[in-house]
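First the structure, in the form of structure tokens, and then the observations on it.
== chain A ==
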Amino acid sequence: MNIAFWIISAVAVLGAVLAVTLRNLVHCVLALILFFIGIAAHYFLLRADFLGTVQILIYVGAVAVLILFAIMLTHNVTGVDGPKELLGVKWWSGAAIAATLAILLKKAILSDPLATLLPAGDKAQSSVAEIGKALVAGWVVSLEAIAILLTAALIGAVVIALEEIQKS
Partner candidate 1 sequence: METIYQLLHVTFANVPAWTVQVAAFLIPIAFIFGVYPAIFALTTLVERKALGRIQNRYGPNRVGIFGILQPLADGLKILLKEDIVPRVADKFTHFLAPVLIVVPGLLVYLVVPVAPGMVAVDLKIGVLFALAVGTMSVIALFMAGWASRNKFSLLGAVRAVAQVVSYEVPTVMAGVAVIMAAGTLSTLTIVERQGGGILNISNWYVFRPWGLVGFVLFVIGGLAESARCPFDLPEAESELIGGYHTEYSGFKFALFQMGEYLAGMAMAGVTVTLFLGGYMGPGSGPGLVGSLIAMLWFFSKLAGMIMLNIWIRGTWPRLRVDQLMGFAWKVLLPLALVNIVAVGFWHFLTPRPLAWVVTTGWLVIWFLVLTKCNASAILEKREYRYV
Partner candidate 2 sequence: MNYPGKGLVEGLAVTARNFVGSYFYKDRLTTVQYPEERIQTPENSRTFPFLVFDESPDKPRCTACKICEVECPPKCIYIVMDRDDKGKPLQRPKAFDIDISVCMQCQICVEVCPFESIKMDNDYEKSKYGRFNDLVQRLPDLLKSNDYYRQIKPVEAAEVDAKLKAEAEAKAAKKAAAVAAAAAKAAATPPAGSAT
């Protein structure tokens, strides 16, 4: 495994750890954005350019903005980041549950034959055309179902907003 993998993983794990431990919610979201960018970098490392770019476009550009808006509409988000109670009872019980989950997940993932395949590395080609063809030819039913779901969500949002306007 090359050095790039370890650096990107370190950045992503740092982002994830900060996202769950910081007190100030806006800082948590910024750490989460760092994590998303780390995952996108992993995708680029695996030569899945399209997926990495879509990760940035959707997660950083839309989902993170959504979370920021949601936080903005909440009260009492700005706690102070500082030293807090480390290594208390809650921390140990949480760590124990996380360790158990990690061991079980590792066993489950590694028992699948797909997991032992090494990543294609330099032999992989960027496959935007393949993805496009697969979506329209093979998985068209799923594509249309997702489209209907998104349209329904959009119409639902408009209806809720319309009710608010009509009420006031």
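How these were chosen: all candidates are chains of the complex that A comes from, given by their letters.
Quick note on the criterion: a contact is a pair of C-beta atoms (placed from the backbone, for glycine too) under 8 Å apart; a residue touches a chain by one contact, two chains touch by 3 or more; residues count from 1.
Note that this is a predicted model, so its numbers are computed, not measured.
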Candidate from this complex that touches chain A, chosen among 1 or 2: 1
Interface residues, chain A side, partner candidate 1 - complex: 24, 26-27, 30, 33, 49-50, 53-54, 56-57, 60-62, 64-65, 68-69, 72, 78, 126, 128
